[in-house]
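Just one protein chain is left out here, and the rest sit where they should.
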Amino acid sequence: MYFEYSDKVKGLQEKLNNFMDKYVYPNEKLYEEQLQSNDRFAVVPPIMEELKQKAKEEGLWNLFLPQSEHGAGLTNLEYAPLCEIMGRSSIAPEVFNCAAPDTGNMETIVRYGTEEHKEKWLKPLLDGEIRSCFSMTEPDVASSDATNIQASIVRDGDEYVINGTKWWSSGAGDPRCKIAIVMGKNDPTAPKHKQQSMILVPLDTPGVKVKRLLPVFGYDHAPHGHAEIEYKDVRVPASNMLLGEGRGFEIAQGRLGPGRIHHCMRTIGAAERALELLCKRVQERETFGKKLAEQGVIQEWIADARINIEQARLLTLKAAYMMDTVGNKEAKAEIAMIKVVAPNMALEILDKAIQAFGAAGVTEDFPLASSWVKIRTLRLADGPDEVHRRAIARQELKKYQ
Amino acid sequence: MYFEYSDKVKGLQEKLNNFMDKYVYPNEKLYEEQLQSNDRFAVVPPIMEELKQKAKEEGLWNLFLPQSEHGAGLTNLEYAPLCEIMGRSSIAPEVFNCAAPDTGNMETIVRYGTEEHKEKWLKPLLDGEIRSCFSMTEPDVASSDATNIQASIVRDGDEYVINGTKWWSSGAGDPRCKIAIVMGKNDPTAPKHKQQSMILVPLDTPGVKVKRLLPVFGYDHAPHGHAEIEYKDVRVPASNMLLGEGRGFEIAQGRLGPGRIHHCMRTIGAAERALELLCKRVQERETFGKKLAEQGVIQEWIADARINIEQARLLTLKAAYMMDTVGNKEAKAEIAMIKVVAPNMALEILDKAIQAFGAAGVTEDFPLASSWVKIRTLRLADGPDEVHRRAIARQELKKYQ
Amino acid sequence: MYFEYSDKVKGLQEKLNNFMDKYVYPNEKLYEEQLQSNDRFAVVPPIMEELKQKAKEEGLWNLFLPQSEHGAGLTNLEYAPLCEIMGRSSIAPEVFNCAAPDTGNMETIVRYGTEEHKEKWLKPLLDGEIRSCFSMTEPDVASSDATNIQASIVRDGDEYVINGTKWWSSGAGDPRCKIAIVMGKNDPTAPKHKQQSMILVPLDTPGVKVKRLLPVFGYDHAPHGHAEIEYKDVRVPASNMLLGEGRGFEIAQGRLGPGRIHHCMRTIGAAERALELLCKRVQERETFGKKLAEQGVIQEWIADARINIEQARLLTLKAAYMMDTVGNKEAKAEIAMIKVVAPNMALEILDKAIQAFGAAGVTEDFPLASSWVKIRTLRLADGPDEVHRRAIARQELKKYQ
Partner (left out) sequence: MYFEYSDKVKGLQEKLNNFMDKYVYPNEKLYEEQLQSNDRFAVVPPIMEELKQKAKEEGLWNLFLPQSEHGAGLTNLEYAPLCEIMGRSSIAPEVFNCAAPDTGNMETIVRYGTEEHKEKWLKPLLDGEIRSCFSMTEPDVASSDATNIQASIVRDGDEYVINGTKWWSSGAGDPRCKIAIVMGKNDPTAPKHKQQSMILVPLDTPGVKVKRLLPVFGYDHAPHGHAEIEYKDVRVPASNMLLGEGRGFEIAQGRLGPGRIHHCMRTIGAAERALELLCKRVQERETFGKKLAEQGVIQEWIADARINIEQARLLTLKAAYMMDTVGNKEAKAEIAMIKVVAPNMALEILDKAIQAFGAAGVTEDFPLASSWVKIRTLRLADGPDEVHRRAIARQELKKYQ
């Protein structure tokens, strides 16, 4: 047991924090302003491309990717505290080319893609030139049980034909989004976990139609956006299939571990920022003759916030450690645990912070309400809390069967 | 003790429910669509004025107002279950001219206004021709302690001059909004609870400037809107003063009781609707081979929802009963209690409903996310939970001093 | 809707409160002392019989029994607030001959017993001369699902032969306990809810053996006691059968409603007393330079306690009202709700009170720890919370099937 970050990590933390202080935090408002002044889904705020350029120059780029050939070669345990820092600002992950769902998609192509896939899609993604989306969830079935997924991917000669309606294809609103990874059934008669496949679908393929961009608690999340996409007789070359027919679950499993842990680390960063904002605010405002910071109830909020952040971070780091040492599959209980813990922890802290900020807390003057909303969706994305708790319990019960 | 609504109330409940079924629920989507197709703050969706006309014709109008001269003459206890029904749809309160903040403003003018105030402002408000706002909260101080309010209302000859910046002047975004009740200090040297006054300020008075409309968790709440208003050397006739200088707290006290209880009853209605939606949804969807409705965890949500709604409703009705029998002041502990209970109860149910709906729950396809956001603000509006809990505790402790 | 107790009830409340102040509270410690000085299960503290005599003289006797022939003829709604007062002291219910399980057993005999049963068992129970127990729960099966009950009641000529092991036959430790109502299967081949019967078994029948008295979180609850009883070839006259073979569930249903509501009302009384003790204590003690009563966290506890007591009481009264007006069966959802609400509410308040009392709170110097333990068992007795929540949910879901 050893509870210090390595020198390598500490160095990167410092570098990243400096970058955040110098370039990211000061430009959060500008990003929002640039977004307001355009068709929100047509143009990306120019400041984003400037910041990306700067990050690339400083070598703070693609830190998420464990494979050293393509990325920074950091382990999950090394990347986790860096990812946390990026989570402090809603614009930061993209700045460092570490934003979902691109990270998961890049990792998927690295692991399961062919050389052609890599050349065509991975390279521009790694370069931050294009973006991508992941089309799995469907409006018509409870997708938390992935065996319910109904879209079809049918072989027809040298092509696959895709039909189905997906939603929560997040990122498809962005004009730079060029490629989707689509999950669907290719063989409904196969064993339950062998029916699904994943396939690469360029968004400009005929038959792909973004029907609408879904609001999230009132936010549009432009230019990213959460798309409902209709795939109607969409034809792609057979070579676009990832790994092979019926191997969708296998890919999902490999993909989800890192994706979840990234979300959790970012969430911890968001919680830290909320706590920081809360601590500062309550030392500025007074009610009933004393600073809010002196109110016992608020002190209790702060103490519980600190306690819960510490615990969630340690558990997330342990999950990262296990992914690195015994693999994503063996670490699945730990991954499920942090998937439950981190968002709930952060939502609670954000809720208290909003409460302490009063009416200001629900506006965009502070990044509390928007952060709350994003993290609220994480209790649903990649499986709702309830499905993860069920998986954890079943694994625990097995020890005594 | 008697736990049945009176026949009069039952009759009104039936009438109101029929109206909701026939006219309100079926037009919720239309209202949203009409809103989307315009400058969201420039034009009111035409369906609203149609529905208002229908409600007026059916005598379902101004039910909130206890004074029989101007309104339906219902007691708080009689109005409560009707208000609950209106709370089931976000567009309903306005349909029946029972929407905040107009209700509170009308009640304030009825109680504390002069004949001139009534003729000029109350009448068109009662007729649903104009709307109003309430300008109390300020961005620069913790307004949960109302003695912190800093705006100034200074006598100058036959006029009062108002200076200050207010926000959360909700409703000021609406093109029909014509009048504000503004709270401010007229004598900073008076005893703490005698420093504040309330005054009527027409929104077209020179010096009144809506600086911006505040978003609430991403929603703009058009055309209503939550305004930040600058009052700069705004001059109104001295006769616009309500009740007299230094009597702002007195008015606030009289105003807040009914306002709070209305919010609570509407909140209970929103909770009932969420539970209904939840119960229906979980009987439609399946995961892991069984209906969501058969999952024990979801049954627990439903049971707790039912339990907590029942309790909150009874407590709210008792508070209404006490307001009617011993007065708003004597009922202040009960009012504070429901102010804490109702929003927290409803938020919990809405959160579970969203969780059960999965990704659909955070969109506008169902009224869950929007309802959550509105009710979240009620934990801040009219005093945050913490201030009410403090008041309840102090009153409890006094019993043993 | 009407939220006042009737004059009749108010009169009884006053009389009961006076009795409590004059005789019950001042003798709580004496009762404990008399208990310490004897074999705790051999002799009943003499003060108890004195107090019972006094209560009888004042007409505060058998208030629980709705039937006017045998009891006070109060409705559930009238009895509820009186039962609450009795719940403030652990010795009070017996003083007024309103203690479980005698109340449930008396009510069972009144409703389902023959004249012979009434003469032989009801009369001395009503007179407070003997006590009784209820033998349903079994150690070897999950008795929360009553269809699991395994004891057998087999007809053999003019007798029934009973075999099985029961536990939590509470009250069987008392030397005055003479009669048990035993539940068991008489026909394992009948439809699931027709297999069980209830039968009267005098405790001095050969084959009845109290194997041990079970501790409850360290308490022995002498002289009452919670017995594990072995019934081995126990023979009783066939006429001891209640209502008829296979009607055990029917009796259970009739019996449980009142029993549960009594527990809930007593629990509310216990919560009120805990809150009173808490409020007094925190005004006496200081930490960090101020009274505990001025600590915001403790004020929050007090506010939540007051809110939750009010809500639980109203829901319990409504359940009582429904039992009186539409019957126990129609009121089953409400009964289940209060069964969940009341103990959890009271435990929370007791926990906070213990916390505020510090180490004193876990001792017998104050009635907090003992009250907590008794109420903790109510989350299991008569069905665990989880079974009641399940029933509430299923009833709610049915509305939309």
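As written, the chain order gives the labels A, B and C, with residue 1 at the start of each chain.
Here, contacts are C-beta pairs under 8 Å (C-beta built on N, C-alpha and C of every residue); 3 or more make two chains touch, one makes a residue touch a chain.
Remember, predicted model here, so these are calculated numbers, not experimental data.
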Given A:24, A:162 or A:340, the one touching the chain that is not displayed: A:340
Which residue of A:63, A:213, A:293 or A:381 touches the chain not shown here: A:293
Chain C residues touching the omitted chain (full complex): 137, 139, 141-145, 148, 167-168, 214-220, 285-288, 292, 295, 297-298, 354-355, 358-364, 369-370, 372-373, 376-377, 379-381, 384-387, 389-390
Missing-chain contacts mapped onto chain B: 295-300
For chain A, the residues touching the chain missing from this view: 1-6, 77, 275-276, 279-280, 282-283, 293, 296, 298-307, 310-312, 314-315, 317-318, 321-322, 333-334, 337, 340-341, 386, 388-390, 392-394, 396-397, 399-401
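We adopt the following convention: only the chains that are shown with their structure count from here on.
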Equivalent-chain rotation between chain C and chain A, CA atoms, steps of 5 degrees: 180
Where chain B and chain C are represented by their mean Cα positions, the distance between them in whole Å: 43
Geometric centre distance via CA averages, chain C-chain A, whole Å: 53
Contacts with two or more other chains, residues of chain B listed in rising order: 298, 386, 389-390
